[in-house]
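Heads up, one of the protein chains got dropped from this complex, but the rest are sitting where they should.
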Amino acid sequence: MNPEILITQMLYGCIGLALFLLGIGSFILHEGLWRRLIALNVVGSGVFHVLVAVAYRGLEQTPDPIPHALVLTGIVVAVSATALALAFGRHLEDQNDHA
Amino acid sequence: MLDPLALAVAWPLLGALSITLLPRWAAHLGILAAVGATLSALGVAFAVMDSGSLTSELGGWKIPLGIGLRADGLAAAFLAMVNLVALGVSIHASVYFADSKARHHFWPLWFLLWTALNALWLARDLFNLYVTLELMGLSAAALGALSGTRESISANLRYLLLGLAGSMTYLLGVALLYVAYGSLDLVQVARSLAPGPSSAAACALMIGGLSLKAALFPLHFWLPPAHASAPAPVSAALSALVVKAAIYLVLRLWLDLFAGIANASAAMLLGLLGGSAVLWGSWQALRAERLKLLAAYSTVAQIGYLAMFLPLIAAAADERGRASLLVAWVLLALTHGLAKASFFLATGLVQKTTGHDRIAELGGAAQSLPAATFALGLAGAALIGLPPSGTFFAKWILIQAAIASGQWWWVPVIMLGTLLALGYVFRLLARAFTREPTPPHFVTSARAELSALLLAVLAMLGVGLAARPIANLLGV
Amino acid sequence: MRPPSLLCLLVPLLLLALGLSLGWALGDGLKGYSGERLAEVALELVPESGATHPVTSVLLNFRGYDTLLELAVLLTALLGIWSLGPAAPPYPPPGLVLASLVGWVVPLLIITGGYLLWVGAYAPGGAFQAGAMLGAAGVTLTLAGHPTGGLPAEPWQRLLAALGTLVFLLMGLGLMALGSGFLIYPKGIAKWLILIIEATATLSIGVTLIAAFLGGRPMSLRNRSR
Partner (left out) sequence: MNLFLFCFDLLLSLTLLALAVAALSSRDPRRGVILFITFGLLLALVWARLRAPDLALTEAAIGAGLTGALMLGAARRAAPRFDSEDSR
């Protein structure tokens, strides 16, 4: 394979891995729904970034559409989960306020 | 061309959608959809028993471009158990939620969970598994929070977040496999899998992420609060089915996908975690003060047994030894699924009638709630592993395999776990059977009690007696 | 509460080690593969899928089953949010400038959504992007103080939110009943089937996102149940 493409894939792929790990670290170390949700979204972005990076096949060639479809699915799943988690959080706060 | 596999997924989804549209008819549509889904799943199981594995390529595109569904013996056995339990839970829930505000919300979410479960047993596409895991995680968390208490919301929020972290970790593993092997199909990737850094990393990520979802010790900490605070029918489904789905995937990936690289020391690590789970979970169950907490910790222990099989399967001398361990694994998992569901449903009856589930105050339950107590007793006996339950045969095979392969240290763990289980079940029954002047509540609701009882009977007698057909189903 | 300091030291070290091995694994995977790429197969079959844009082909035809389940996930999140309780109180009404801005932005977003849906068959765009535009329009309305973000009453919300999944599923089942097989589109009409699925999915995605942003059950149900 073209080394230039490989280097680009590797660079962005590693950034994706770094995002994944940063998010996981923050998820473990920090408390509070806020920080955990931001952390999880960064984790997700990291995984998606890896997929986008490996789908890249040079500026001239059409990228691999399959990882792209996976990422689209993943983004929608991530926003669903975030919305549900935030609703959980809001109801906990409400109960705290009433208590 | 009728596709029984697609139908098994489509039925519960159709149920969820129709209830979403017509919430007034929720309970009726619910029972209708539950019966339909169960029949379609049993149809798949019988078809597999008749003619071997079924595969279908959805959308008419060849795997790996299209997504494949597959039902082999293992999947069919679980599909049948899951749908029977889910049917029992539905019948119970139609009484449990009859006059509660939560009923509008229970039914559609419950069928979405059911969709996810059926889709998960049948999936053979690694990314499709991720989607079903998320569907399962979201619907399970939403169902668990239906009791609306602070406790349940915060426990299930934690479950939701950890589940997301687990499935994201799994997805990164899938991404690595796609990079290295250019396919998402489980069977195809397994065929071309070679030892090396990328397959090892993918294995670690996927098994690790799933262990979190399966609550394998020491990642079990989220389970007891989440399962103990949910409404009883939901607890039954979570403990009996949802956790089982994750540990089933661990086994499935371990044996089918990573067979080429899964080495003995990694299996031993998982086995040791399993052994610790058995001891810790059973001990905590013995100390639990509430019935539901007891049941939840007992699930942690049972997941431990299921993980303990891995090093023994790895060390099995020949194909026959391996196959009999696999049968034992399935027997244990099926029995636990049925027994735990029955246990939680019976607990729900106790909680509804007495208004609490504190073990210390259960005195006289045997007089006031004979059916529920009987179900608790039978399910408890199946959890301990008294003959002729499936657990008994499973533990027997497990001990034999441990001795045969020289891994004798599992034997005391199994013994101790069984003793502790005896302890926690009898502690509970002893309480229930004390004679105390309690106002009698005879049959509270025949429908609700019957489903708990039938599941308990199936757990105690059905699985053990059906060991032969199950072994046939698994192709042994 | 601060986490113990040992954890603060140990976790980054572990993650660093994990990162190095993952990087190695990724590099190994990228270099090592030498078989037929799935990408080639997919791109070759795009013309037969009923859409000319590769990503749309994958999402709605090759891997349509994933998309069906994903729409179910979206619905699950919404039903979960509704099960928790009523929506949050509406935002205060906006100032004059914002109000007139909203009057411009919302139609623009909806038109963009329709455009994205239409071009999705042959260019970047499609149901998700179009649904996101509808969602953005509703969020803008909500932020401007509209209590339901432009959504209709509750039964309609239920219908709209479930519509995408329902049409997709019924189409799959209908094709199976007609003898074609679950989600197997006949070649000639694949284009139109995909367009129908995309249009309904767009509506559902948009409505679900708005309703999720509102954060709770629509008010009407609460009033009725009282």
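Chains: A, B and C, in written order; residue numbering restarts at 1 for each.
Note that a contact is a pair of C-beta atoms (placed from the backbone, for glycine too) under 8 Å apart; a residue touches a chain by one contact, two chains touch by 3 or more.
These numbers come from a predicted model, not from an experiment.
Although it is left out of the displayed model, the omitted chain contacts the following shown chains in the full complex: A, C.
Among C:V11, C:L75, C:A132 or C:I184, only C:A132 touches the chain that is left out of the view.
Take subunit A: the residues that touch the chain left off the picture are 3-4, 7-8, 11-12, 15, 18-19, 22-23, 26, 30, 34-35, 37-39, 41-42, 45, 48-49, 52-53, 55-56, 59, 62-63, 68, 71-72, 75-76, 78-79, 82-83, 86, 89-90, 93.
Against the chain not displayed here, subunit C makes contact via residues 55, 88, 116, 124-126, 128-129, 132-133, 135-136, 139, 143, 209, 212-213, 215.
Everything that follows uses one rule, which is that only the chains that are shown with their structure count from here on.
For this structure, the chains sharing the highest number of C-beta contacts are B-C. The mean-CA centres of subunit A and subunit B are about 29 angstrom from one another, to the nearest whole unit. Shared interface positions of subunit C, defined as residues touching 2 or more other chains, are 22, 26, 30, 37-38, 42, 62-63, 66, 70, 73, 76-77, 80, 84.
The multi-chain contact residues of subunit A, meaning those touching 2 or more other chains, are 13, 17, 24, 50, 54, 66, 73, 77, 80-81, 84, 88, 91.
Those residues of subunit A whose C-beta lies close enough to touch subunit B in the complex are 13, 17, 20, 24, 27, 33, 36-37, 40, 43-44, 46-47, 50-51, 54, 66-67, 70, 73-74, 77, 80-81, 84-85, 88-89, 91-92, 95-96, 99. Here subunit B touches subunit A in the complex through residues 127, 130-131, 134, 137-138, 141-142, 145, 150, 153-154, 156-157, 160-161, 164-165, 168-169, 171-172, 175, 178-179, 184, going by the rule given at the top.
Chain contact summary for the complex, subunit A toward subunit C: residues 1, 6, 9-10, 13-14, 17-18, 21-22, 24-25, 28-31, 50, 54-55, 57, 62-66, 68-69, 72-73, 75-77, 79-81, 83-84, 86-88, 90-91, 94.
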